[in-house]
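One chain of protein is taken out of this complex; the other chains stay put.
After this line comes chain A, so read on.
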Amino acid sequence: MQRHLISAADLTRDDAVLILDTAEEMARVADRPIKKLPTLRGRTVVNLFFEDSTRTRISFEAAEKRLSADVINFTAKGSSVSKGESLKDTAQTLEAMGVDAVVIRHGASGAPYRLATSGWIDAAVINAGDGTHQHPTQALLDAFTMRRRLVGRDAGIGQDLAGKRITIVGDVLHSRVARSNVDLLHTLGAEVTLVAPPTLVPVGVGTWPCEVSYDLDSTLAKSDAVMMLRVQRERMNAAFFPTEREYSRRYGLDGERMAKMPEHAIVMHPGPMVRGMEITAEVADSDRCTVVEQVANGVSIRMAVLYLLLGGNEPAVTHTRTEEK
């Protein structure tokens, strides 16, 4: 029985829509004076963060606490991991403590998959970002934000993103957000175009279900949403573009470029934003920019995923595709 969320590619269209619909109901809890549900009472969730990420960890923690789960936060810094403990030993320690779910962030692509499939631990595994591979809850919250803005909050229930044109701009090579989004948006029926300098396009992108372009200006006019990616300097071990200024001039989003987008089109960013480089302050602070909404939606999406994977005696999300592979 699969009960993990490792990759956005594992989700079927129906699973993805179920998660988005559930998140829509979870979002209503955030409007209440008491933002709490008893759903995961008595369940223990560990946030196992081998890589720093305050934003994602806090979002998961808020989601877990709103569902009344017991939350344990584990950061690799200062833990036994820094003394040389392996992932296997950490997993077995958590297993012995009777953990029901592990939310894992790891610098190595594939670590969550290893944790979920190696038999070290019985808990549900939720990938909160692994290396340059996947970040499925980020893709889900992005899709949720798009559905709300482009289809409508109530009209969107049960709907996917069929026919919507999404442009993802920037450092695709190092971006798990881009990979997860391409997979999920394709499943949901959207047309995705990646725009990046040739040096920041991964090898094998031809097999991805999307278009690739090197010219941002030509794609803007036909985009329903433009998603800017952060340039991940910390993952760059070589020179991928001449200067920040040149990158900004060709691939940065400023007011002038934003004006070329259709009236209804939105600007997205997974955060943290580097203002002035990939996005100007003018764009970041405009009404069309959904960065703050994305953060709020992240909690709703994570509540939905936790409820659907852990709320019952077996998960409501089917995950057939990983097993087929």
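By our rule, a contact is a pair of C-beta atoms (placed from the backbone, for glycine too) under 8 Å apart; a residue touches a chain by one contact, two chains touch by 3 or more; residues count from 1.
The rule is short, and it goes like this: contacts and distances are computed from a predicted model.
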item: Listed names "Carbohydrate ABC transporter permease", "Nitrite reductase small subunit NirD", "(R)-phenyllactyl-CoA dehydratase beta subunit" or "Bifunctional protein PyrR", matching UniProt entry of the absent chain; value: "Bifunctional protein PyrR"
item: Selected from A:A9, A:A143, A:V267 or A:L308 as touching the chain missing from the view; value: A:L308
item: Absent-chain interface as seen on chain A, which is shown; value: 18, 21-22, 25-26, 28, 32-34, 36-39, 307-308, 311-316
